[in-house]
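In this view, the complex is presented without one of its protein chains, the others remaining in place.
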Amino acid sequence: MPLTPEQQAEIDALRAAPRQTLRTVSEGMEAHLYTPAPVLDHGFVRVVDYMGDDAAICQAARVSYGRGTKSVSNDTGLIRYLMRHWHSTPFEMCEVKFHVKLPVFVARQWIRHRTANVNEYSARYSILDREFYIPRAQDLAAQSTTNNQGRGDVLTGDEAERVLRILKDDAGRAYDHYEQMIGQEGQQGLARELARMNLPANIYTQWYWKVDLHNLFHFLRLRADAHAQYEIRVYAEAICAMVRDWVPAAYAAFEDYRLGGATLSAAALECIRRMLKGEEVTQETSGMSKGEWREFMGVIEG
Amino acid sequence: MPLTPEQQAEIDALRAAPRQTLRTVSEGMEAHLYTPAPVLDHGFVRVVDYMGDDAAICQAARVSYGRGTKSVSNDTGLIRYLMRHWHSTPFEMCEVKFHVKLPVFVARQWIRHRTANVNEYSARYSILDREFYIPRAQDLAAQSTTNNQGRGDVLTGDEAERVLRILKDDAGRAYDHYEQMIGQEGQQGLARELARMNLPANIYTQWYWKVDLHNLFHFLRLRADAHAQYEIRVYAEAICAMVRDWVPAAYAAFEDYRLGGATLSAAALECIRRMLKGEEVTQETSGMSKGEWREFMGVIEG
Amino acid sequence: MPLTPEQQAEIDALRAAPRQTLRTVSEGMEAHLYTPAPVLDHGFVRVVDYMGDDAAICQAARVSYGRGTKSVSNDTGLIRYLMRHWHSTPFEMCEVKFHVKLPVFVARQWIRHRTANVNEYSARYSILDREFYIPRAQDLAAQSTTNNQGRGDVLTGDEAERVLRILKDDAGRAYDHYEQMIGQEGQQGLARELARMNLPANIYTQWYWKVDLHNLFHFLRLRADAHAQYEIRVYAEAICAMVRDWVPAAYAAFEDYRLGGATLSAAALECIRRMLKGEEVTQETSGMSKGEWREFMGVIEG
Partner (left out) sequence: MPLTPEQQAEIDALRAAPRQTLRTVSEGMEAHLYTPAPVLDHGFVRVVDYMGDDAAICQAARVSYGRGTKSVSNDTGLIRYLMRHWHSTPFEMCEVKFHVKLPVFVARQWIRHRTANVNEYSARYSILDREFYIPRAQDLAAQSTTNNQGRGDVLTGDEAERVLRILKDDAGRAYDHYEQMIGQEGQQGLARELARMNLPANIYTQWYWKVDLHNLFHFLRLRADAHAQYEIRVYAEAICAMVRDWVPAAYAAFEDYRLGGATLSAAALECIRRMLKGEEVTQETSGMSKGEWREFMGVIEG
C-alpha cells in the first residue's frame, strides 16, 4: 500500500472541501489533485498543487509578442508555434508540485535534473520504512549484449529465482540490521545518519518535487523515452498522463515536436535531400558513421 | 493611468467569476489577485497567480524532517526555525507570478536576479507606448558626496526645473522620432527592432515575472533595503505588502531575521563579547577597518 | 576605438608575460586571449580566461560512462556521440569568460540567457562614455512586411538619411544633457543613477560574461541563427570563431548537429517517410499547418 492511513485521511479531507479561488483553474488537473497514481510495487506520484493552464501560456506569450501574436488565430496554434520555435519562457509560466515515493536509485537519476525544487525525506532526522523495490518477474532483464546501458532478454528459471531471492533476502537483512543498530534497548543506538549507510539503493524514499512546465517537458522527453531505465520511465509515464489533462494543447504539441520528433544533423538532412531526388544513399556515401547511420535509418523508417 | 481599458476589463471579468479548486487557498492573497498596486507615475505590480501558503511550507518541511519536526509545536515556530537556520527548500515550495509595468532602467536591475521566469514585452515585435518615468520633485536627488552609489539632497530651484525639462523634452522628442522612423506613410518604415534603440531608459516596459518564495525573499532583502535605488525599492515595497498577506508567518520571520537582522563578522562578534564584559572598544582596538567599524556602529546603535 | 589606452596597455602586458601552468591548455584559444575582436562600430568581444578543451569533455564523459565508452574509438567520435544524444553534462565541464562591449539593447536580449555569470559596468556608480551604436547604411533595414520580428529591404535615399540623422542627433543631445545634469559646476548635480535614465538604448555598456560550453552552445544556436537580430548575431559569430579554435571537435559537432541540423516533428517525419516511398505529399495531405509546411519545405529543400 503506497500511502499510510494518515496520508490517505489527509487526502480525503482535502478532496472533500473544495474552496473558491480567483486563480486559473484546470478542471483536468483538479481531477488528479491528491489522487496518488501507483507506480512500481510501493511507489506513487500525486499532484499536490499546480499553477496555470494552456491559457496562461498564451497570456504570457502575448505579453512578450504583443500585437505580433494577433496573426496566430488561436491558442492551440500559438502553443504549437512556441513549441516549434523553442520559445521556452511561456511554458515556464506554469508550475506543478508532485509528491513522489520512489526507490533511492531512481531518485539518484531524477535529482540530476537541477532546475526544480525538492524536499526529500531525511534519513538523518527520521527512520526510513521497511519498503524495498523488488522487480516483477517480467522486469528482471539481463544485461544487453549490444548496449552497455541497455537491457536484454528477461531472466528465466533458476537465474531469475536466485536474483529475486538475493534482492529480497539482502534487503530484509539490511533493514533488520538497520533496526538493530539504531535500537536503544540495552545499548546507546547508532546515529541515524550513520545507520542509513547500510541500506541498499532499492529502499524507498519520498519527496516533494516542484518544477515549471518547460523543465518538466525536458525531464519527460529524457525519462519517458524508450532508452530511459524502465524504473524511472514508469514515473515519467504516470506524470505524462497528468500533464495531458492539465495542459492538453501544450501536451499535444510536446508529443508531436518532442516525444515523437527527432533532431537531424546537417549530414542527415543532406542525405534526405539526396534521397528525395531519387539518389540511392548508403552509409558509405552518407558521410555518417555506422552508429549515426543506424540511428538515422531508425528515424526515417519509423 | 497604469492599465489599459482592455486590461481593466479582463481583470474585472476575472474577479467577478471565482471558481472552485481543491488546491491550497490563501485568503489574504485572493484579495490581491488581479488588483494592480500603482507604483511610480505609470507603473504597477499585480499578482496574477500563486501557489502555496504558510501551511505548504510546513508540509514540505515535515516531509524532509519527518518525525523530527514533532518537537516544534506549531507552524509559526517551525517557519521561524527554518528561516533562522537557512533551510531554504521549504520556502521554494511556494510560487508567485506578477505582472509588472516598470521603467527599462529598473527592469535592467531587476533582471539580474536570475532564478525567476520572465516574459517581457518585446519591442522587436511590437510598438512601445508613449509612457516615460518622470521623477516627482521630491525624488530628484543630487549625487551623494560621500557615496558613489548614493543620493544626496533633493535638487531645488532652477536646477530641478532644468532637469525635469530635459527629461520630459528628450523623452517626448525621442518618442516622436521613434514614431516617425517606424511610420509607413510615404516611406518604408524602419524595422522596430532598430527604431527602439532611440528610446531612453525611462520608457516603460512590462513583463510577467514568476519566482519562488525563497528567491523572492532574496530579491526583497536586497531591493527593499534602504541602499537600493528608490525606483526599484518602491516595487519591492509593493510586493512586500502582498507577501505579508499571502504567507503571514513566513513574512514575519523574514522581517525579523532578514530585513531587520544583520550578519556580523567574527571580528564584530568578538567586539560585542568584549563590550559586554565591560571593555571599552574603539575602531583602533577592534581589528576592523574604518568602513567596517562605521557599519558596525550603525548596527549596534540601531 | 573599442579599447581605452589603459585597457590596451593592460592587455599588452599580459600577452607579453606567459606563465607556466599544469592545467589543460588549448593552443587555439591562447592565440585569442586578450585580443579583442571588433564588433559593430564601437563594440568588441575578447576572451579573458577559459577552462578545459576537447580532451576535458572526454575525460568527464569517461568518468560517467566508465568502461562503457571504450567502444567509441576516439575523442572526436565520443564528442559527436555526446552531442547527438543530448548528453550535455560533459560540455558543462568547459568554461569561458569574455569581456564584451555592446549596445544596451543588445545587452537586454543577451541577459535573458540566465545560466551565466555577469558583471556589468554600473551606471549607478560610474559615468557612461559617449559611445553610441549607429548602424551602417547597409544595416538600416525596413520592417519586414511579412514577419513581425523581421527586417525587410534596406532603407534608401532620404529616408535612410533622416533615420541616421535622428539617431545621431538624439544620441548626441541625450549625452550632452546627461553630462549637464550630472555636472557639478554651479549646481549640485543629479545623481548618476537618475541621470542615466535619459540615455537611449544604443549607448554602449560592457560586461564580463562567464558561461559553460553547453550553455554557450545554446546561446550560439539561438543568436548565431539567421532569425536572430543582426546586432546580436555579429557578437555570436565573433564568439563562434573563438570557440572553433578553442574546442575544434566540439564545435564541429555543434555545427553539424545544432547549427546545421533541424528538429522535425512526428508529423514531419511521417511526411518524409511517405515521400521516400514515392508518395506525393502536399500541405493539405500533410497534417501540418501552412506555417509548419513552409518551414518544413525550407528544411528539406535546403
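As written, the chain order gives the labels A, B and C, with residue 1 at the start of each chain.
Everything that follows uses one rule, which is that a contact is a pair of C-beta atoms (placed from the backbone, for glycine too) under 8 Å apart; a residue touches a chain by one contact, two chains touch by 3 or more.
In this text, all values refer to a predicted model and were calculated from it rather than measured experimentally.
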Option touching the unshown chain, where A:Ala9, A:Ala137 or A:Ala201 are the choices: A:Ala201
Contact with the hidden chain (one of C:Phe105, C:Tyr175 or C:Trp207): C:Trp207
Hidden partner chain, touching residue among B:Ala17, B:Ala226 or B:Leu276: B:Leu276
Touching residues (missing chain, whole complex) on chain C: 14-15, 17-25, 30, 33-34, 49-52, 56, 59-61, 63-69, 89-90, 92-93, 95, 97, 99, 117-122, 125-127, 206-208, 210, 212
Residues of chain A in contact with the chain not shown: 103-105, 108, 111-112, 114-115, 118, 122, 124-126, 133, 135, 140-144, 148-153, 155, 159, 162-163, 166-167, 170-171, 173-174, 177, 180-182, 184, 187-194, 196-202, 229
Touch list for chain B against the chain that is not drawn: 65, 67-68, 71, 77, 80-81, 84, 86, 112, 148-149, 222, 255-257, 259-270, 272-273, 275-276, 289, 291-292, 295, 299-302
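One rule holds for everything that comes next: only the chains that are shown with their structure count from here on.
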Whole-Å separation of chain centres (CA-atom averages), chain A against chain C: 33
Distance from chain B to chain A - Cα centre to Cα centre, in angstrom: 34
Interface hub residues of chain B, defined as touching at least two other chains: 118, 122, 125-126
